[in-house]
Structures are given as C-alpha cells and as structure tokens.
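A protein chain is absent from this complex, but the other protein chains hold their places.
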Amino acid sequence: MSQKQTKANFMSDNAAGATPKVMAALQDANVGKAPAYGNDTWTERATGAIRDVLEAPNAEVLLTATGTAANALALATITPPYGAIYCHPQAHINSDECGAPEFYTSGAKLVLVEGEHGKIKPEDLNALLEEGGRGVHHVKPATVSLSQSTEAGTVYSVDEVRAIADVAHAHGLKLHMDGARFANALIATGASPCELSWKAGVDILSFGLSKNGGLSAEAVVQFNPVPMEAGKAKGGAKGDVTDLEFRRKRAGHLVSKMRFIAAQWIGALDGGDWLKTASHANARAAELADGLTSLKAAELMHPVEANEVFVRLASSIADQLEADGFGFYRWQNTPAGVTLRLVTAFDTTEDETAEFLDAVRRHLG
Amino acid sequence: MSQKQTKANFMSDNAAGATPKVMAALQDANVGKAPAYGNDTWTERATGAIRDVLEAPNAEVLLTATGTAANALALATITPPYGAIYCHPQAHINSDECGAPEFYTSGAKLVLVEGEHGKIKPEDLNALLEEGGRGVHHVKPATVSLSQSTEAGTVYSVDEVRAIADVAHAHGLKLHMDGARFANALIATGASPCELSWKAGVDILSFGLSKNGGLSAEAVVQFNPVPMEAGKAKGGAKGDVTDLEFRRKRAGHLVSKMRFIAAQWIGALDGGDWLKTASHANARAAELADGLTSLKAAELMHPVEANEVFVRLASSIADQLEADGFGFYRWQNTPAGVTLRLVTAFDTTEDETAEFLDAVRRHLG
Amino acid sequence: MSQKQTKANFMSDNAAGATPKVMAALQDANVGKAPAYGNDTWTERATGAIRDVLEAPNAEVLLTATGTAANALALATITPPYGAIYCHPQAHINSDECGAPEFYTSGAKLVLVEGEHGKIKPEDLNALLEEGGRGVHHVKPATVSLSQSTEAGTVYSVDEVRAIADVAHAHGLKLHMDGARFANALIATGASPCELSWKAGVDILSFGLSKNGGLSAEAVVQFNPVPMEAGKAKGGAKGDVTDLEFRRKRAGHLVSKMRFIAAQWIGALDGGDWLKTASHANARAAELADGLTSLKAAELMHPVEANEVFVRLASSIADQLEADGFGFYRWQNTPAGVTLRLVTAFDTTEDETAEFLDAVRRHLG
Partner (left out) sequence: MSQKQTKANFMSDNAAGATPKVMAALQDANVGKAPAYGNDTWTERATGAIRDVLEAPNAEVLLTATGTAANALALATITPPYGAIYCHPQAHINSDECGAPEFYTSGAKLVLVEGEHGKIKPEDLNALLEEGGRGVHHVKPATVSLSQSTEAGTVYSVDEVRAIADVAHAHGLKLHMDGARFANALIATGASPCELSWKAGVDILSFGLSKNGGLSAEAVVQFNPVPMEAGKAKGGAKGDVTDLEFRRKRAGHLVSKMRFIAAQWIGALDGGDWLKTASHANARAAELADGLTSLKAAELMHPVEANEVFVRLASSIADQLEADGFGFYRWQNTPAGVTLRLVTAFDTTEDETAEFLDAVRRHLG
C-alpha cells in the first residue's frame, strides 16, 4: 500500500481524489454563515436534486459522509433488532463493514445467500424464505440487501432486481440496495435511476458518490417513508423528525457543516457529471477486460460489467507488476494463480490501462 | 444480610418464599410431558386467567421469570432506541435494574421527574413535555413509566394515573406501569384491576407475582397490541409472532419449561389468593405504621399505603433493633436519624409486627 | 404439538418435567425468609457444589434460569461488540436463540463453520483463522463456541475439544462450551467434568440442568475470571461485582428468589443424581438407535452418542407414527424421506422405547 506507485494505481476507486466539479462546489459553498446540521439551502438543493434525479418527489433523502453509515442507517430503519438480513457473502455489509449493520440494528443477523459472480438468484432467495420461519426461535426474515454494482464487478439487470424484489415483497421483506457504485450500474444497464431503483422494487437505497469522484458524500434514499406515529418531536423548520434522522444524529452522522456534503452532490449532479465520471470509469475497466481477454494466460473471474476487473494470473506475473509499481489488490491466492482486483475511477486514463496491458503482455513473454 | 435472623425479617417481599398455593400448583404441573416454550395448556390457562382478571380479552400476555425482564421488555416494545422514558428518580427501572431499560431498548434515555413520596405529578410531567423537543438533537419523548405501588410505598389513585396518562397521550407518549406490587396498589385503592390499568390509560403493564408470594413469575400485559406488519414469521400453533415475543426470546426469557411459570399464576389467581396475600401484607404494614405513628421519636417519611414503611429513628435505636435480630434495610442516613425500610409480605404475622413495635417502644425507653 | 399424546413423547428433553429430587429441594428451600438476589445460603451451597463437581475452586459460577441466558452471557463476557464467534451452523446459539448472542454482545457476528454430524473440525477452524484478519474492515476473531453434546446428538471427545481449544488459543481466541447437555456428553465420553471442560481448554461453560431434569436452572462457569479493574462497585457481602454479574443483572436474569434456582442444583447434584438421569436418557437413546439400526428402511443420520436420535424414514411411516400418538419433531423433509428427531429424557422408559420400535416395525410391515 505504498504511496510511491510510479505507475497506474488500480487499488480502489476510493484511492482517487475528488473531481474538479466537486472541489469547485466546496469552494462555492464556503461563503459566509449557514445554518448548521442540514438546515441550510445547499442541503435543500442537494436533496431536491437527488429526488429529481430519481424521479421520486416524496422520497426521504438524508446525506451522510460514508457509505458504511448510509448502509447501516438504511438497514436499521427497516430491520428490527431480531430481524434477518439476506445478502451475498461478499456483500460489503457482510465482509467490509466490521459489523456496522449488526451495531446499527442492535443485533440483527446477516443470513448469507451464495451465488455466482457476487449475485443472489431470486430462486435461491425464494427457496430460503419458503423454508419457513422457525417461529420465535430464529430471527425474523425482514430485509434483502443487494449491491449494485456488486463486489464482483457485475451488475443486476432491472429484471433481476425486480425478480428479487418480488420474492422479498411476497414474503413481507423490504429491499435495500447498496448503491455505492449505483452510477456504474446505471451506465452498465442503460437504465434510468428510477428504473433501477424504486420502479424495480427497491425500498431504500444507499446512493454513493464517494467512489465516483466525491470527497466524502453519500445519501440514504427511502422511497416510501413511513410517517412517525409515536411521540411528537418538533424539528423546527423541518417539521417532524423521522426515524432515519434520529438514527443518523445519534450515530454521529449529522455533520454540523452539512453544506459541504451537500455541495459535493450539487457539483456532481450538475450537468450529469456523475454519470460521465462513472461512464469513464466503466470504459477503462472494459479496456482492461478486452485486453486481458486476448491473453491466454489471463483469466477473467467474473464478467466485467462496471468498473472492477478480477483477473487471475500466475503469481510471478503479479510480482512483476507490483515491482513495476502498479497498484492493485491481491484478492485471492490459489494454486491456479493469484486473482488481482483492478478498479478504475473517474481519473483513470487510457494511457494507464494501455500501460498496464503492455506490462502484462511483456511479463507473459 | 445474615440468614440467622431470629426475629421478624422486613428486608423485602423478595425475601419471602412462595405461598402454599403456588407450591401446590408447581407440583400439579409436574406431570408427564408438555410442549416446551409456552406451547402448553398451563400457559394457555394462565394467560387466559390474567386476561380475565384484567377484563382485557384482547391483551397480549407474556410470562417472564423476573420483574426486571418484564419492565425492560415492556419498555423496549414501546420505546425506540432514541426515545426518552420519563420516570421518577427512585423508580426501580432507574435505580435498581443496572441499566436494563437502556440495554433492552438499545440505548433509550431515562429522563427523571422529581416528586414527593415517589410519585410524579401530572403538571410536572406536562411542563417538561410542553418545553418542546429539541428536534433531532435530543432524544424523542416516547414513554412515561409509573411504579404502582411506588418505591416509597405510596400509591397512585385511579384519577392520578388517568391524569398522567392524559398528559402522556396528549403528547403522543405511551404509559407503562411497573406493577411489581400491582396487587398491593389494588388493595390500597379499592380499584379493580382494569380500573387501575387500561381503563385509566395504561398501555402496557408489568404485572408482578414474585413479590406477592410467587416463586419467580411475572407477566407483561400489552393492552392494545400492534399487529406485526413486516415479514412473515410463522409461529406454528400460535400464529404470527409478536414483537414482544421475539424480544423475550432473544433476551433469554422464554423459559423452556414455561408450564412452571404458568402454574404459579394459576395457583395464585385461583380463588383470588393473590389479592388475599396482598391484602394481608398491606394490613401488616398498616399495623406497623399505626404503631410507629403513636411514638413521638419515630417519623414516617411517606404515607404508608401499601406494604412498605419508611420510618426515621435515632441511629442508636436502629442499632439496637439490628442487635435484636430484626431484618430491615437502612435506607438513608441523615443527621436527623436513619430511615429504615420495612417491607411486609404474605407471610408476615401479626405477632411479628407486634414484636417489632414492642422492641421499638422498649428501646425508645 | 398437541398435549394429547397417548404414547411416548420424544419431542424434547424440555418437554419433560422436573425430577423428584429437584422438586423435593424446591420444597426444602421454601422455608422462612432468605436474602434476595443470590445473597442466600442456598446459592452459596449450589455454586460451591458446582465448583466441586468441576474441580475448579476459583471458577466464577453464576446461576441463571435459561440456557439461552447462560450462553448469551458467557459469550458477551468474552466477546467484544466487534468480535467474531465461530460456531457450527446448527449450533443452538446460531439457530435457536433468535439472535440472543448478537443482542447480548451488542452486535458480534457469528461466523459459521460447517462440519459433519454437528461438529467443527479443528483443521477447518484453523484454516479459517489462518486466512488472516481483514484488519479493521472485518470483525475481530474472538471466540469459538462448541455444543456438547451437539445439536446432532453427537459428542466431542476430550481430545477433540482440546484440539479445537489449541487452535483457538493459538490465535488468541477463547473457547465457550454450550453444555446444555453437558451431562449427556460426560456419560458418552466417560470423562470427568474437569477433563471435558477446563482441562481440555474450555474457558467458559454454559452448564445446563433444565434439559436434564431441572425445572429451570442453568449456570455460567468462567474458569479463569478476569479481575475487574475500572471503577469500584461494592457488592456488599460478595465483594467486587464482576462483569458477568453486571451483565446478568441488566439482562433481568438475577432472579430475586435465587434460592429456588440454587435448590434445583443442590437437589440434582446431591448423590450424583444429575449423572444418573443423563445416563438413563442416553441409555434410552441407545436402545432406539439399536432397534432402528436393525431395520433396513430406517437410516440413522448421525451417530447416536447422547440422548438424541435422528432417523430417516419414509414419509408415510412418519405419518402413521404421528397418528399413533407418538411425539417427535419432523426435522427435515427430503425426497429420500423425512428425518425424525427423537429425544430421550430422565423419564423416558424402556417400555416407551420398545413401544416405539414395535410401532416402526409394524408400519414397515
């Protein structure tokens, strides 16, 4: 994890900085005073713009600084402490968040649903749910969570999302989408944001910007917010405070100078820049995939549909690429070779992908 | 806390054993096999009998082994993790349960409402709730909890309960009653069980038996159970599983051989024995109060309305009573003397109260 | 789950009542007053007797009313909220406690280790732990939990426990044993209580009595209790209060009339009755296994080593047995037939096992 890579760095889309539009918007927002805790006009504009993009005028939109917070808050608002959350074993919520969903839900259980290429199949989910509950002895089926695009760099089609949503809803569960790479999935599927979310049955979406050129900005979008019943919590200008808002606050995720989270969204959504950056990243991954496919000694482990490439090479090749100064994760070591994860971002250049492919070719001899 | 008291022991109603009817019912239930986890006929009979006694045919009734469990489960089912529970500082849930409400609710906050003689006044509660919320910055007013009888040995009248319930409901809060000594309060007020609970506005009741001659038996009674919406959790013969049932199970309070908790209730409720034992205990406390009132050097700190007496005596008198072998708690030491807590139970005899009063008189000279 | 079985009931060892010795001890304890909350001499005697039986004079012993409470408390005291608990998928803590471990630990994650016949293999555990952590991104390996006997009715030998303990300890994890059927495992292995627990590397034991003829009595035994450092919590006669004691109290599991939990242990341990009852139950299971083994059309799914039998029969046979009035669980339906779970208890008779075997033979034709 040296910072001295002299060559292309494919470690993560989190290793990239922020886009020029995001940085400019931060500067724009740094003018004078603004009400703290999200009661400012930037936040109003950003949440409005997110609703517009999703064609969801009644959705509740909350901004957060991290994707783990967005996921954990989303899950906690739809899952009781004794609930079961069905997800793929590789799901970020299961493998990479150190138990954040368990913490935020006060102890719900993640039930793992295996599936090829990081994806859950509706029939497998259905079989599990049809097995029936164990009554009070086991956790209550409550939530299904999909990653879009997945941790394997693949994408659920609109039909696939809808099929899973149908299974979930038929059994009384809600559907969460971890959209840390939602933009990449939109590019991959060609679907519009609403087609790939609420129209396909998604109840609550973690909408990511950080991995797509944000500095630190995410959103939780609840498409059919439930009105609060018990208690009257007056929220000043904002009216009644929602369950999500209370949970965000007590989790320490109500950033005081919220205008700076909002500004990032405003900059990214302006002129559709967020889709251009995702499209750019996907294109670079496709270049890597095309180049590697043409090489006998390299095997793609998953279809490359978004901005991640999983390729298996001989261990010696991986060593040489590392020595060259390329950055990537060694995802898995097997006797058949080492699988590298290559992630592209808004700032990955065609020169970089070409340089990497050249190096692989050269090392393969 | 020696067990060698040779004289009357007024330490606690928890220091008493179980009544003959409770012990006999345990024996009766120990016949053959019975379905575990509350799916047995004893449990069905006991919960039915509790509904009958409360004239609440639709109430949800769950049996537990301890009062702390009953209270914490009741609070957790009506209070969100970000909720505020209003109670008296001396409330058992605040002072004697080591944070059980905070644990079960996943972190709700107890907001303390001072008041004379262990009781909250409706106007004080109202003033607090009228102050208004702090929006998302402070916990959300959710629940009011009363102890009946109180930790000061006093009792809320039906009108007092109703006045507090009205304030709570007017602000969207629910009312919990910690009825660890509910029977004692019924005797004190002359009210019927339904008059002192749901007809007065109580939403959920911890109905105690352990302090009233049970071995280890309590119940949570939710008068207007909310149907579960999300998820389908099949509960076999019992149909859908409720929020309370899930919470009880994951707290480890679904006793496997539930028939033995149920049997205690059946024995106690049979023939109104539970009211006779409470009446007996209250009468003994009244004897103590009457006797002490006639002594100049003894001061009752609270009206004696149920089965607890708080009396202030010179420290030297307390020492002599202890040396005699009487059992009691030293509740509070002040320059003006030491306050003793004397608790009577179903098995406290008239001889014992007389013996104690004689000793006090003798030591006072 | 009808209570009208006219024939032998093999539903569960929880469906049995309490032994005569347990019931007699309850009566013996119901004499006069005793300090509440475990500060009584019965509790002192019971915990002392448990230490004696385990040859663990320095162990911390806490009594509880349920096995789920014992397990969850044991796990919470050795597992941080961000910890991973390794267990078999069929482990009671994973499958039958509705998320109690997650609740008590404030969100730890159960990581499942598959294995034949309900048992984890040390090499599989080692492979998982050798994979290495994911640093801060994944939960921290903290605890291994074994069931003894297992949910498949099998038993870990002393050597098998020690091998797993060695793997756990070598990686810095602690070993919990869910001994809900510890007595049955002792009979099966012929080991002494200390050989099968702390001498084999068990750090904390849930020691069960309820399934072995108790009414409602379990114990948590921590073999090497850690002294409390921060804060001074004076516990009266008992000195400093331990982490386990605080956790038990706030979970509502410090039963007020603790003498009645203690009495059950005193009755059961007296004269080794607890081993006789377990031996009896195991013998009945062995009779069932022997009889079924001799039948071509019945297949035992797991070795029968304790008091549970899993046998696969044609579905029509199961239906006929049910119609006869026998009690059992239908564990799993497969095209190859239905697997029945038969559990024997202290009160299962030789006539009952013979009657059942006759019926199976008759139905098989």
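Labels A, B and C are assigned to the chains in the order they are written; within every chain, residues are numbered from 1.
Criterion: a contact is a pair of C-beta atoms (placed from the backbone, for glycine too) under 8 Å apart; a residue touches a chain by one contact, two chains touch by 3 or more.
What you are looking at is a predicted structure, and each value in this text was computed from that prediction instead of being measured.
J.: Pick out which of C:Lys33, C:His92, C:Lys119 or C:Lys140 touches the chain that's been left out of the picture.
T.: C:Lys140
J.: In the full complex, which of A:Ala152, A:Ala183, A:Leu215 or A:Ala359 touches the chain missing from this view?
T.: A:Leu215
J.: Specify the residue from the set B:Lys109, B:Lys199, B:His280 or B:His302 that touches the hidden chain.
T.: B:Lys109
J.: To test your reading of the contact rule: which positions on subunit C touch the chain that is missing from view?
T.: Residues 37, 78, 80-83, 106-107, 132-133, 135-137, 140-142, 171-174, 229-236, 238, 241, 243, 245-250, 254 of subunit C touch the chain absent from view.
J.: When the complex is taken as a whole, what residues of subunit B touch the one chain not shown?
T.: Touch set of subunit B with respect to the missing chain: 81-82, 95-99, 102-103, 105-110, 134, 136-139.
J.: Tell me, which residues in subunit A touch the chain that this view leaves out?
T.: That gives, for subunit A, the contact residues 1, 3, 5, 9, 11-12, 14-18, 23, 26-27, 29-37, 39-41, 64-73, 97-100, 102-104, 210-211, 215-216, 236-237, 246, 249-257, 260-261, 327.
Everything that follows uses one rule, which is that only the chains that are shown with their structure count from here on.
J.: Going by C-alpha centres, which chain is most central here?
T.: Of all chains shown, the one whose C-alpha centroid lies nearest the global centroid is C.
J.: Looking at contacts between chains, which pair has the highest count of C-beta pairs?
T.: Result: the chain pair B-C has the most contacts.
J.: Farthest chain from subunit A, going by mean C-alpha coordinates, please.
T.: B
J.: When the C-alpha atoms of subunit A and subunit B are each averaged to a single point, how far apart are the two points in Å?
T.: Chain centres of subunit A and subunit B, defined by C-alpha means, are spaced 49 Å apart.
J.: Express in whole angstrom the distance between the two chain centres, defined as the mean CA positions of subunit A and subunit C.
T.: Averaging C-alpha atoms per chain gives centres 42 Å apart.
J.: Taking each chain's centre as the mean position of its Cα atoms, how many Å separate subunit B from subunit C?
T.: Computed from C-alpha means, the inter-chain centre distance equals 32 Å.
J.: Residues of subunit B that contact two or more other chains, please.
T.: Only 37, 236, 246, 249-250, 254 qualify.
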